[in-house]
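Every protein chain but one is kept in place in this view of the complex.
Coming up: subunit A.
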């Protein structure tokens, strides 16, 4: 905007006095106004409202009452909050590296010159666009403790059948497994474009020097796609902290919200905890406090990632 104003005053309207907003500036504002209005009404206003609610007792049916820091105090004394925070972190720690790593492998495999390449790429992208409800039926067919394929397979091998999603220890790893399967196609596409941006000359030069393919991968591919890796990690960290639908659908929330969160709250993540408190129990003020804490955690994590990128991300 600043430079715009200078330019326009100098070039198009030389005789008139400088106005606060130039002619083009006005047009610019007008052109972005649909977005701007939308942004203020649907993003900024709710943001401010939720900040206010987080300091009040608010059940949605009556006007909010200011209670200061009480919601935050309650939050920091609530074991379920720590449990859901822990579950979320556990989910993220398993999910983010696993997805990035496997998606990279897949992208490399699908970056070759092989027959029916597009078909493979598409096949891996199908889960990305399917809804979680559909995915749940697939997962249920495999991991249903009673009728599922996984257990009948285990039994045939003479092993103990498992409780899968009903087991406190297994629920999060299993959810991560499904989340990776569903999300991998998307990340793979990002990696593919990263890989295709690596100049071929570098590989040719390395080949001239007699570098092995592992060496080429380590010294050329990895550093050159590190910005992509960075993007993938930031994106999927944010996704995990916002994970809701999957866990809601797969651990029974659709039928009974008190069941959402798996056995003994073993898969109660922050978003689910927030939803349960806000919409099922009408503790909207408390839920807003959870949302703000979640925001702060994500903000710090992203800052850390940005700070850390200097050490390993190479831009050419």
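Just so it is clear, a residue touches a chain if its C-beta (ideal position, glycine included) is under 8 Å from a C-beta of that chain, and two chains touch if they have at least 3 such contacts; residues count from 1.
Convention: contacts and distances are computed from a predicted model.
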Answer for the undisplayed chain, UniProt naming, from "Aspartate carbamoyltransferase", "Sugar ABC transporter substrate-binding protein", "CRISPR-associated exonuclease Cas4" or "NADH-quinone oxidoreductase subunit C", is "Sugar ABC transporter substrate-binding protein"
Touch with the missing chain holds, among A:166, A:226 or A:239, for A:166
By the document's definition of touch, the residue of A:279, A:299 or A:312 touching the omitted chain is A:279
On subunit A, the omitted chain is touched by residues 27, 30-31, 34, 38, 57, 59-62, 140, 144-147, 161, 163, 165-166, 252, 254-259, 263-265, 276, 279-282
